[in-house]
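Here the complex is missing one protein chain, while the rest keep their positions.
For clarity, chains are labelled A and B in written order, and residue numbers in each chain start from 1.
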Amino acid sequence: MPPEASAAGLPATRRRMPSWLATAALLLPSYAWLTLAVLLPLAAMFAFSFLHATPLGNKPVVWTLEQYRAFYDQPYLLGVAWASLSIGLWTTGICAVVGFAAALALVRATAGRARETLLILVLLPFWTNGLVRVFSWTMVIREGGFLDVFVRWFWPSAPSLGFLYTTPAIVLGLVHGYLPYMVLTCYIALLSVDEAVIEAAQSLGARWWTVLFKILVPLAAPGLVTGAILIFVPVIGAFMEPRILGGRVGVTMGTVIEDQFTQAFNWPLGSALAFTMLAVVLAVFATFSGVLRRSATT
Amino acid sequence: MIKIARLFLALVLVFLYLPIIVMAAMGFNASPLYALPFDFTTHWYQELAGNGRLIEAGWNSIWLAVLTAVIATALGTLAALALWRRTFRGRSILRILLLPPIAIPWLITGTAMLVFFFWTGIGRGLHAMLIGHVALAIPYVVLVVGTGLQTLRADLEEAAMSLGSTPIHAFFRVTLPLLLPSIVGAALFAFAVSLDQFVISYFLSVPGMTTLPVEIYSAIRKGFTPEINAISTILLVASMIIILGFARFARPGGIGERS
């Protein structure tokens, strides 16, 4: 008796595709696309970083390590790297303080629908055009901009407070851009803190600052670290914010790399600088991968 | 304490929204030099309607976003089904491979694409941007749909099969209808990712084949009028509406939790 006969009226058994083939068929389109558009380009750029010059026309291809000596050959790059690093640290630090406080306020001082709405309101700007938001700040902090108008409302003869084209302006724009990340990661971390733990601490005589620094901050540490990485990594690669808000002082690793590709046309140097930056990014990820993994599972 | 906390939240919201509101308001101010007092006009929006360059860039952006959403959602959903519903060797490595487009600074990804596309003859232009945008959107789609699959219990498919459904019938009658909110959410998300994407587009654009963010950037750099405020406002409102649509379909915390 054929097996189909055991189940009257049920569709007949057809030969099934082997399982691995079905899996491969599901995965292939996406991963082929990612390979073509991301992985191969990164590999190609890595190769480019060892070239002497951009291979145009009939110029011979010369392999060299000289591009990676850029920080030695052009000491001004060290200053640029330092500027990028300090912008990254300032941005991450301010985001950590403000974002953690905002997340804490969301978790402890709001509830239900109001909390949900507020969370969406905080996260919403993050998914809008970053360029447009940076542009918005120029309206506020330029000389005679909204900030000045606002201050002169109360004090008509106030000097201009406009600080467009300064490093603080860059940090301000970046904080605005990446703050929602920190709020979200800290919010998720704080949400999982058991109310009873806080009450237990209070019952043992802890004041609010003890609760904050001994209980809440340590328990939300994975959220803080995740947020810090998610902010620091893109910020050290930022080039559009320094260009728009920093003007002439806005020289960062991001803008230097961009220049190599769009102005100087020195692709090998740009590639080498980009890969140096990527190495820093990967080092950051590797250092904190344990924390990232833990927070990803909660 | 609670009052201070709420006041602080209000201040954070002011910080987040004030510049955007000022920027949008300036699009309705008559002075081309952004001088105050405020003098309401829709002049800049009318100007915009006659600005062929920006309009064309706008249509490019929309088409690019639509195609990106369609392709990335189709591909990403298939991959999510494999990554979340099947067990096979190398699954965790494939999941990790989703991260580079999200985690590596776009500056690096964008310049790498520029180098590679130039070198292989793919070149620059809208087709190159499409390749880049889809690659950026796929990981988000996989994560959003994967989150949806995770909350969708696997025993529903088993129940359908125990009642006589073939795996394919079970997928179309049970899994797909229940997964649809996640898929629609993922598509909206991919659309927004593409619409707002600037860095990749910037490196892959050629004159005459640009997107709105690239046009806005070059205008900001080369001198601009409140027309830019007008188009920026439109772009901002559009992406906010799309993201709110996404939030309706997929929970807002979902992406952050899983990535």
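In this section, contacts are C-beta pairs under 8 Å (C-beta built on N, C-alpha and C of every residue); 3 or more make two chains touch, one makes a residue touch a chain.
Simple rule for what comes next: contacts and distances are computed from a predicted model.
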Expected UniProt protein name for the omitted chain (select from "Cytochrome c oxidase subunit IVB", "ABC transporter ATP-binding protein", "protein-glutamate methylesterase" or "RsbT antagonist protein RsbS") would be "ABC transporter ATP-binding protein"
Just name the one of B:161, B:184 or B:244 that touches the chain not displayed here. B:161
Per the whole complex, from B:48, B:113 or B:174 the residue touching the absent chain is B:174
State which residues belonging to chain B touch the missing partner chain. 153, 155-156, 158-167, 169-170, 173-174, 177-178
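Assume only the chains that are shown with their structure count from here on.
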Taking each chain's centre as the mean of its CA atoms, chain A sits from chain B at a distance in Å of 15
For a test of understanding, state which residues of chain A touch chain B in their complex under the given definition. 7, 10-11, 14, 16, 19-20, 22-23, 25-27, 29-31, 33-34, 36-42, 44-45, 48, 98, 101-102, 104-106, 108-110, 118-125, 127-133, 135-140, 144-146, 149, 176, 179-180, 183-185, 187-188, 208, 233-234, 236-240, 243-244, 254, 257-258, 261-262, 267, 270-271, 274-275, 277-278, 281, 285, 296
In the complex, go through chain B and note every residue touching chain A. 1-2, 5-6, 8-9, 12-13, 15-20, 22-23, 26, 34-36, 74-76, 78-79, 81-83, 86, 88, 94, 97-98, 100-101, 103-109, 111-117, 119-120, 131-132, 134-135, 138-139, 142, 164, 166-167, 192, 195-196, 198-199, 202-203, 213, 216-217, 220-221, 228-229, 232, 235-236, 239-240, 243-244, 246-247, 252-253, 256-259
